[in-house]
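I have a structure here, written as structure tokens, and I will follow up with some questions on it.
Omission of a single protein chain aside, the complex is shown with its protein chains in their original locations.
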Amino acid sequence: MLKQTEGSHAVAEAVALCRPEVICAYPISPQTHIVEGLGELVKSGELQNCEYTNVESEFAAMSVAIGSSAAGARTYTATASQGLLFMAEAVYNASGLGLPIVMTVANRAIGAPINIWNDHTDTMSQRDCGWIQIFAETNQEAADLHIQAFKLAEELSLPVMVCMDGFILTHAYEQVDMPSQEQVDAFLPPYSPRQSLDPAAPVSIGAMVGPEAFSEVRYLAHAKQMQALDLIPKISAEFKEIFGRDSGGLVRSYLCDDAETIVVALGSVIGTIKDTVDEMRAEGHKIGVLGIHSFRPFPAEAIRKALSKAKHVVVLEKSIAIGVGGVVASNVRLALDGIDSRIYCVVAGLGGRNILRTSLHRVFRQAEAGELEALHFLDLDWDVVNRELERERTQRRSGPIAENILRDVSAVRSSSVG
Amino acid sequence: MSYEPIKFYQTGTFTIGNRLLAPEQRTGQADMGRTNSLNSGHRACQGCGEALGARYAIDAVMRATGNQMIACNATGCLEVFSTPYPETSWQIPWIHSLFGNAAAVATGVAAAMKVKGKKDVRVIAQGGDGGTTDIGFGCLSGMFERNDDVLYICYDNQAYMNTGVQRSSATPPAARTATTMPVGPEPGNAWGQGKNVPQIAMAHGIPYVATATVADLHDLEAKVKRAMEFRGARYIHIFVPCPLGWGAASHDTIRLARLAKETGLFPVYSAEYGEVVSVSKIRQKQPVEDYLRPQRRFAHLFGKNPNVEVIARFQEMADRNIRKFGLLDDNK
Partner (left out) sequence: MENKQIDKPFAITLDVGSSLANKTGSWRTFRPVYLQRIPPCNNQCPAGENIQGWLFHAESGNYREAWKTLTADNPMPGVMGRVCYHTCESACNRGQLDSAVGINSVERFLGDEALKQNWQFDKPVKESGKKVLVVGAGPSGLSAAYHLRRMGHQVTIQEAGPVAGGMMRFGIPKYRLPREVLDGEIQRIVNLGVDLKLNSKVKDIQETMKAGGYDAVFLAVGAHIGKRTDIPACEGSRILDAAAVLRSMEGEDKPMLGRRVAIYGGGNTAMDVARTAKRLGAEEVVVIYRRTRDKMPAHDFEVEEALQEGVLMKWLSTIKGMESGVITVEKVALEEDGALSPTGEFETLEADSLILALGQDVELSLLENVPGMEIKNGVVHVNQHMMTGAPGIFAGGDMVPSDRTVTVAIGHGKKAARHIDAWLNGGEYVKPAKHEVATFDKLNTWYYTDAPKTVRPMLDIIRRQSTFEEVQGGLDENNALFEARRCLSCGNCFECDNCYGVCPDNAVIKLGPGKKFEFNYDYCKGCGICVEECPCGAIKMVPEQI
């Protein structure tokens, strides 16, 4: 059923259709509307047989989720940014214990300086935590991915993080084709846990493992994610059969067949890039887009295949691994090891900075021409940066960088912080 | 008293069993068919009070629930000594997640049981004093405040033992730990106001809060049983001496627990909905020195020049407890 609705709400409804049994809620922008929506559904009785728990922190949210999942309940929670970091210890624990929790991360920057707006730094910080991380391009896909996520998680006994851009998706009103309960039920079987806490068949879960077996445990975790590389496309295909839509999968390419330049990206920015690419195609540029929808496991094979013919690869990403450069770009570089193509990393949209089509045109053309630096910061205000660097060079104690810059640009963009 | 003590018959209810009492008047631990929830082969130190307290408490929960229970364990000695791969000592469904989240994990398990309609399966969370009064305190308080249907059991050995005896907020003043060395003008742990978690638990108004020691099993079991009669958040704080961390003889574990109670340093009581409903009276009042002296963590208070001031402060502490909780019978 087509519906004009807020992204968060669409996700809430999709999650509800998956019949979660335990939901842990804790507020943080821009995720809040999702759990609020679910709360409403539970209170109103639309979502039945569900324990909705208001916890006292994200750490508790994930911990409660660990408990309920280990006890055999289908479990969901959502967070973002600081919240994800606050629960980090439990995030690793959930995957270590092999618990199929599904969590939405409404991607948001990480402070300091505190910033509520979108980028991918939060989930990128957890890229090695053992969770499956899948990224939504649109609100439709965000809704669909949650339905697939439960199936994926439960088949593998691994937690899945569904990443969707904060505000850009969570707060956007768009048309979404909401699946029916029958469809979801046909797609997603009831949760049958691999192991659970049960007085009838007691086990000890969460043993201490020493050097004698730890490597094996870790290797098995890796092997499991490798299995997901097969399972994700399979589930996406099954999904299409029932729901009639392409959603999810490892990667999806757009106009890549003859492309000499391919832009690689994750999340909602793919839409903007596609628009730019359309415009450039109209002008005769051989350019295409490769959207990565599963960041963990990292579909190196699929990416290598999709990019093998491109002369220029632009990885546009909303995160930066400080001290190295792009997070995604480094991964893509590894996937393309031995292939003779130039790889550029464009860091864009940090902390909610608008990614303008004009700017994209500029960097894509530079890339085509081989003129882009290997690491480029889109629309960086060099005046501000250089002034600050200069100040630091001359004064030993120049004060907090963020404040200085703010003083320089003399504009506080937003006074609301979440 | 949390139970009706039997005063006669040789040892009355002071001992674990006593063949002169009817079986139901003996403790559960006297039963040949007790569950031994924490089985032999665990790697706790010789004479570990925590291992003992855990078996006492969990066996009692098993009895109270007809073995329908699940336990969530915080990181700490109890977890490490019970479940090093490839062996576990537990005979119950048990999960260890992290150091600071046992209460929350239990909330999750309880939620799962509720949603699955398994009302008879009861949930326990347990951890050391560090995992309870420090790092897990947020989760604990959250669990209390929501009144989740969980019994939380804290095994208080008064320091972070598993990591090598560091100070926790449950470490007594003047005590030597690896992070409060007995040197300088104020040796050992600082004299703060302490962090009285049972009292804080009571302030949450939860249905049941109790303290207990491994030296009075009848009391401990009665408290666990009582706790299981309630739904909602419950808290039992069990005093468990640690021979290693306290520098005490391994055979003195129970004796020290008894002395902690008999001196008044560790008041043993229970409270329902924030109000004290029972107090275990001191039977043979002892000076605090008798408790402090056998422990090397207090050795710097004795020796050639005993630190009489500090010892006196301990005595004040004990006397304050005695007044506050009415630990002495009026006629004593």
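Order as written gives the chain letters A and B; numbering starts at 1 within each chain.
To be clear about the criterion, a residue touches a chain if its C-beta (ideal position, glycine included) is under 8 Å from a C-beta of that chain, and two chains touch if they have at least 3 such contacts.
Keep in mind that what you see is a predicted model, and the values were worked out from it rather than measured.
Student: For the chain left off this view, which of B:S2, B:Q29 or B:N101 is in contact with it?
Tutor: Among B:S2, B:Q29 or B:N101, only B:Q29 touches the chain that is not shown.
Student: From the listed residues B:A44, B:A227, B:V279 or B:I322, report the one that touches the chain absent from this view.
Tutor: Residue touching the chain left out of view: B:A44.
Student: With the full complex in mind, choose from B:I200, B:I254 or B:L328 the residue touching the hidden chain.
Tutor: B:I254
Student: Which parts of subunit B face the unshown chain closely enough to count as touching?
Tutor: 7-12, 14-20, 26-27, 29-30, 32, 36, 38-49, 51-52, 55, 82-83, 85-92, 217, 243, 249-255, 258, 284
Student: Tell me where the left-out chain touches subunit A, residue by residue.
Tutor: Residues touching the hidden chain, for subunit A, are 96-98, 157, 194-195, 201-207, 209, 213-214, 216-217, 220.
By definition in this document, only the chains that are shown with their structure count from here on.
Student: Roughly how many whole angstrom separate the Cα centroids of subunit A and subunit B?
Tutor: 44
Student: Taking the touch rule as given, give the residues of subunit B at its contact with subunit A in the complex, in rising order.
Tutor: 67-70, 72-73, 79-80, 82-86, 88, 90-98, 100-101, 104-116, 121, 138-139, 141-142, 145-146
Student: In the complex formed with subunit B, which residues of subunit A make contact?
Tutor: Subunit A reaches subunit B through residues 21-22, 24, 49-51, 53-57, 59-60, 63-73, 75, 89-90, 93, 97, 197-199, 201-210, 212-213.
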